[in-house]
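Dropping a structure here in structure tokens format, bear with me for questions.
On to subunit A.
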Amino acid sequence: MRKEIMLSTLGLRAGYGGKPVLQGLDIEVRQGEIVAVIGRNGVGKSTLMKSLIGLVPAMEGSIVFGDKPVEQLSAFKRARLGIGYVPQGRDVFPRLTVGENIAVGGMRAGRVTEADRERVLGYFPILRERWSQRAGTLSGGQQQQLAIGRVLVANPQLILLDEPSEGIQPNIVQDIARIMVQLNKDTGVTVVLVEQNIDMIRAMAQRCYVMDKGRVVAELTREGLADGEAMRRHLAV
Partner candidate 1 sequence: MNALSRFFRRLEGPQTLGRGPGFWVGFLVVLAGACAYPLFSDGYTVGNTVYFFTWIFMALGLSLIWGYGGSLSFGQTAFFGIAGYAYGILTINFGAAYGFTFVALLFAVAIAALFAALLGYFLFFGRISGVFLGIVTLSITLVLERFMAQTAGPEWKIGAARLNGFNGMSNMPPLTLPWPGGDIVLYPDVQLYYVVLGMLVLVYLGLRILVNSPFGNVLVAIRENPERAEMLGYDIRKYQLGTFVIGAALAGLSGVLYTSWGQYITPSSMGMTAAALPIVWVAVGGRSDLTTTLVGTVTVLAVFQALTIHGSQYALVVMGVMLVLTVLLAPRGLIYALARLVARPFSKRASNGQPGDA
Partner candidate 2 sequence: MPMLQTLGLNKRFGGLHVTNNVDLTLEAGEVHCLIGPNGAGKSTLFRLILGEHLPSSGAILFGGEDITSLKPFQRIRRGMSVKFQVPGIFKALSVRQNLEIAMQHHYDPAVLAEEIDKLLEFLNLTEDSTRLAGNLSHGQKQWLEIGMAISLKPRLLLLDEPTAGMSPEETHATGEMVKRLNAQGMTVLAVEHDMAFVRQVAQQVTVLHLGRVFAQGTIDEIVANEDVAAIYLGQTTAHETAHEPAGAPHA
């Protein structure tokens, strides 16, 4: 594991309107890591992801990506720096074809090259079959693969993955977890994962932050992740 820090937040407060959801949050992610963020519903996990990509404004504190403070940048500029965001609920462009969705993903890097497209299709062969189909007609699992492929095509250094297992059949969840691990091995891409599915967290994450009420309240190592009792307590299931 390399030592360079890819992403860090310090005292991050962010949210909508008057009351911040994140209340002074510190995390640190090293290059090449897969780090999970867990916690009960409503503790601010998705808000964290949105504020990292810039869809929720930071009120206070810093977000550093690579060696660049990005908390003042708008979302599209952060994306152009190399952050790929796969949102909760996937948010594929429903009336664009699969191919067009991939093309939009590649726009920040200019045009999608043949090689990049083939690489993505190598990981997600189903997308080739559905290439000219409207994304809105895909199943949930296929949409999730498209959403990941869509950020992958632009070669991001960091992928923010928000609840990828939501509403998806267990076998596809396992596929996605496997592919993400493979990707991480192949390309060294850093991943921040918000997830509630314990299987998926264990399959993917090397480390894990536990959030409560807008703050990080604990950190689990890989060994900690294996401890079922602790996990269930933190997820409050």
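One rule holds for everything that comes next: a contact is a pair of C-beta atoms (placed from the backbone, for glycine too) under 8 Å apart; a residue touches a chain by one contact, two chains touch by 3 or more; residues count from 1.
Picked so that all candidates are chains of the complex that A comes from, given by their letters.
Keep in mind that what you see is a predicted model, and the values were worked out from it rather than measured.
In the assembled complex, subunit A touches candidate 2, while the other choices in 1 or 2 stay out of touch.
Interface residues of subunit A, counted against candidate 2 in their complex, comprise 18-19, 40-42, 89, 136-137, 140, 163, 165-170, 173-174, 177-179, 181-182, 196-200, 202-203, 206, 213, 222-223, 226, 228-229, 232, 236-237.
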